[in-house]
Structure formats: C-alpha cells, structure tokens
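First up is the structure itself, then whatever we jot down about it.
Let's look at subunit A:
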Amino acid sequence: MIGYILQGMIWTVFITLSSFAIGAVIGVAVAAARTAPLIIVRGIGRAWVEIIRSVPPLVWLFVVFFGLAEVGLMLTPLQAAIFTFGIIASVYLGEIYRGGLATLDRGQIEASRALGLGSFDLLTKIIAPQIFRTVSPSMVTYGMGLMKDSALASTIGVVEMTFRANQQAQSTGQGLAAFAIVGAAYLLLSIPLGALARRADTKSRLKYVVN
Partner candidate 1 sequence: MDIQTWFGYVFELLPGLVTAMQLTGMSLALGFPLALAFALLIDIAPRPLNWVVIAVVEVGRGVPLLVLLYIFYQGLPQIDIVPSAMVAAVAAFTWSTASYATETIRSSIQSVPRGQLEAASAAGLSGIDSFRFVIMPQAARIAIPPLMGLAIIMFQLSSLAYVITISEVMQSAYFLGTKTFNYLPVFLAAAAVYASITIPASALVTSIERRLARHV
Partner candidate 2 sequence: MTKSELPYLSAKNIVKDFGENRVLDDVSIDIHSGDVISVIGPSGAGKSTFLRCINLLETPTTGVLSIGDFQISIGEGHKKAGKKELSTLRRNAGMVFQSFNLFPHLTVLENIALAQRRVLGRDKEEARTRSMELLDRVGLKDKADQYPGRCSGGQQQRVAIARSLALDPKVMLFDEPTSALDPEVGAEILAVMRELADDGMTMMVVTHEMSFAKEVGDRVYVMVDGRIVESGPPAQVMSEPEHPRTKQFLSAVLGR
C-alpha cells in the first residue's frame, strides 16, 4: 500500500511544479495589468484578480473540467488540473510580484528607459533580479500551499497521492493507515520547502551594498 500511494507523489509534484511555472510566468502579465498606466487596464486586472480569488479553487476546477467540456473543450483530468491551478497561481503570484514592485525604486525604470533599454531587458535584467530577493520567501510559501491544493485534483480523477490513498482506503478498508501515510508524505514533502523558505527569507534580509 505504501508503495502504491507514494508513486502518486510524482504526479503531486508534477502538478505543483507545472502549475507554479505557468503561474510564475503569467503572473507577470497580471502584475503588469494591475500596475498599468491606463485605468481601464488596471480595472480589468483588479476585477480578474478579485473574481479568481473569491471563488474556491474546487469550483474553478469543476468549471474547467465539467463546464468547458460542454462547450467542446475536453481536457483530461491532468490537463484541467494544471490549467486551473496555473491560472489561480498566476493571480496569487501576480499579487506577490506587485508587492515586490512597490518596494522598487521608480527611478530605476526611468533610468533604464532613458538608456533606451527595451521592455524585455528592463524586466529580466533590472526589475526581476532586484525584487526576486524580496518576493522569493512569499513565492516559496505559496508553492507550499499550492502543493496542498494539488490534492484537489484527486476529485476529478487525477491519480496522484490523495486519489491513490482514497482508492486504497475503499478497497482494503484500512482508511486510517492509507491517509496517515499520505498525510505523512505531504508533511515530508513540505520539509525541504520549509527549509528553502527559511533560506530565502534570510537572504531577503541581507542588504544590498551600495557604494
């Protein structure tokens, strides 16, 4: 039983990492929309974030998996899960980025523009490196939460850890053992993440040396 359940860990991790990656990239667009100069863009961004955050992830999962199938878009459970969590992650990570941006000196952006730096370079070489230290602890913490949310994928049939534990519980009747195992697995997975979060937190407190 242990082996069967723990094999699901690969999928748990896969879902978590894929969703996080998608969210990390799209989150940039979300943060950009929220801080755009045009008020309409900001408004749409704000509405998008509010709506996504105000509805439980499970509901979005069902909307994507069951609902979109109706209008012709049939996704496998795995695709639906990664898509849904990716969108949700982009909203939360986008807000984390926005918080980091607030600490950034506006002058940096002006100086870069004056030098003629394009937007992509501005983003990757000036903004991202500087706010990375500030936001990385929150990002890791969010990642830990995302891993726990990945358990929801079991409800639409993704055969990850929680799904397998549920299966085992129902077929062998040893529910306590099955869920204790999977619970311990989540706890064990969170240990390296916790250590990573602490390291990120310590590094974020180091001050830049300015000459």
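Everything below uses one rule, namely that a contact is a pair of C-beta atoms (placed from the backbone, for glycine too) under 8 Å apart; a residue touches a chain by one contact, two chains touch by 3 or more; residues count from 1.
A word on the picks: all candidates are chains of the complex that A comes from, given by their letters.
Only a predicted model underlies this, so the values are computations on that prediction, with no experimental measurement involved.
Peer 1: Once the contact definition is applied, which of 1 or 2 turns out to touch subunit A in the complex?
Peer 2: Considering all copies, subunit A is touched by candidate 1.
Peer 1: How about subunit A: which of its residues touch candidate 1 in the complex?
Peer 2: Of all residues in subunit A, those touching candidate 1 are 50-51, 54-60, 62-63, 66-71, 148-152, 154-155, 162, 165-166, 169-170, 173-180, 182-183, 186-187, 190.
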